[in-house]
Structures are given as C-alpha cells and as structure tokens.
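One structure, as structure tokens, below. Some questions next.
Note that this complex is displayed minus one protein chain, with the remaining chains in position.
Showing subunit A:
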C-alpha cells in the first residue's frame, strides 16, 4: 500500500512541477465556455462485484464537464474452484445500472456521485445463482489544480486531484465468499476511501487522459477486508465537431492491481491479482445529451490466483449535460 501511495504522490507532484515549468497558470478560472473537450475523470471505483471489478473501466463524458446520467455496464468472467485439474469453469455475469453525475459545488470543485444497482448471476454445480440489490454508493470530490486556458498554448493541461468515500450501502453476503470468486457480491460491506488524480493533456482535437486512483479498503462487520486496489488508465481521444453533433472516438489501456484480501486479520491466499486491459469507445453528443459506448478486453491477467478470468466488459451510458 505504501508503494502505491508513494507512486501516487510522485505522479501528482511530477505533474504539478511539469506544468509549472511550462509556466502555465494555476488555479484556472472555471470556464463554462469550455464545455466541449474536457475529458471527464475516469470514474474509478469498484464497479463491484467488488474486487475483481471494473475499477479502471469508468469512463465518463468527454463532451462535458458536468452531467448527470445513467450507465449500464456488464462484466463477463469465468471462474473455477481451482481444486482439481478437472474442475469445471463457470460463467459469471456482473451487471450494473448506475446513476452517476458530476456536479459543480464551488469554483474548481466538483462532486461525483455513483449510485449503483447490481444484478449478478453465475452458473454453479447446483444450478444458476442470482444476487441483486443496491450497491455501494460512492462520493468523490475532485479539485481542479491546474487548467491552462489560452488557445495559443501548444498543449493544454488539466490536473485534478481528489478523494472520496465508498459507503457500505450494498449488502455483503458472507456465505458468498467461501465460494470461488470472493468478489461475487453487491457490496464490500466496508467503508472504503479513495484517492484519485487525473491529468489531461490536449492539443487541438487530440487529447490524452491519464487517471490513477487508489482505493483503501477497511474491514467490514463480517471481519472481511478486501485488498486495496490500484487502478490506472490512459485514453487517447479525438474530438470531431460537425454541425450540431460532436463525437469522440477513443482508444486506451487500463489496469487494476489488487492486494490480498484478509479475513479476521488473516490473509486469504490467492486473492491478490492484476489485470491489464485494452479499451475502445466512442461518445456522441447532441444538444444537452450525450451517448457513450465502451468495450474493454483483457490483454494480460492473473486474478484470484488464476481461478477467475475476465472475458470482457462493456458499457453504455446516456448523460444529460448540466
């Protein structure tokens, strides 16, 4: 955890110093006219089924800074108990409908809210299983430290830094975690804390969004603690504006690193893991609405000791620009 925190700190300071060297002004005025082209921060956060979930998948509107919307995402996994060489693999489907928004609070500060509803299902040796319910609500504050304004600059930069909390509003069912995928849950049952930073660099119609976040998870009342999670993503996008439409195709990478889970203070072997994904997406805006679609596919992974495999993830969203 220390390692990741240091990494985060280094990254944040490096970004700050870099922009200072470029003698760009800090604490830029919030610019409502710059509605198009601010790539939303990657929404991090446990998509949940909690640990092996879409921590790095969140992508938000690149067409607007502030919005409220609805997003659906699907994560397909398969898992095995890993007990035998001939253990069967079962499919797991994690579905989430999320009300999400990013709302300006005061100058340079925005609040991000994620209200998920999960409905997951999976195969098992005794038939199909389903769980569903309200998930964990996340509140995140992002503070804009740097935003260059002038169009005459070769590069435009935006740097945001924030923190937040994920509340145990989703039910954590202890009986699920004796099973193969400890993340087959609608909530972690714990208060978790988030640190997030986002750095966007743009030139003309091109942009590159870089996101890093770290989720510190605490023990829930069933004495289970999911491993801390480090997420990162980098997305290249190209903004096209035609008549009343604007759209932005994007291509990127994302990754998640999970530390071990602990139960009653004891490490649960084989729960640490990592995944590295490629992603492809597009967002289309017209008037006050924007529509987004996103697809992610694993490039390299080792989840839950190799007993869980991610197949793919995809999402659709419809946002209303505030």
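In this text, a residue touches a chain if its C-beta (ideal position, glycine included) is under 8 Å from a C-beta of that chain, and two chains touch if they have at least 3 such contacts; residues count from 1.
The rule we apply is simple: contacts and distances are computed from a predicted model.
**Student:** UniProt protein name for the omitted subunit, picking from "Copper-binding protein MbnP-like domain-containing protein", "tRNA-specific 2-thiouridylase MnmA", "FIG152265: Sodium:solute symporter associated protein" or "Protein translocase subunit SecD"?
**Tutor:** Of the names offered in "Copper-binding protein MbnP-like domain-containing protein", "tRNA-specific 2-thiouridylase MnmA", "FIG152265: Sodium:solute symporter associated protein" or "Protein translocase subunit SecD", the one UniProt assigns to the missing chain is "Copper-binding protein MbnP-like domain-containing protein".
**Student:** With the full complex in mind, choose from A:74, A:87 or A:129 the residue touching the hidden chain.
**Tutor:** A:87
**Student:** So which of A:129, A:263 or A:301 would be touching the chain we can't see?
**Tutor:** Candidates A:129, A:263 or A:301; residue touching the omitted chain: A:263.
**Student:** Which residue from A:145, A:233 or A:321 sits in contact with the chain not drawn here?
**Tutor:** Answer from the full complex: A:145 touches the omitted chain.
**Student:** Under the stated touch rule, tell me which residues of subunit A contact the chain that is not displayed.
**Tutor:** Where subunit A meets the chain not shown: residues 5, 8-9, 12-13, 16-17, 20, 26-27, 83-87, 143, 145, 161-163, 174-175, 177-178, 193, 195, 216, 218-219, 225, 262-269.
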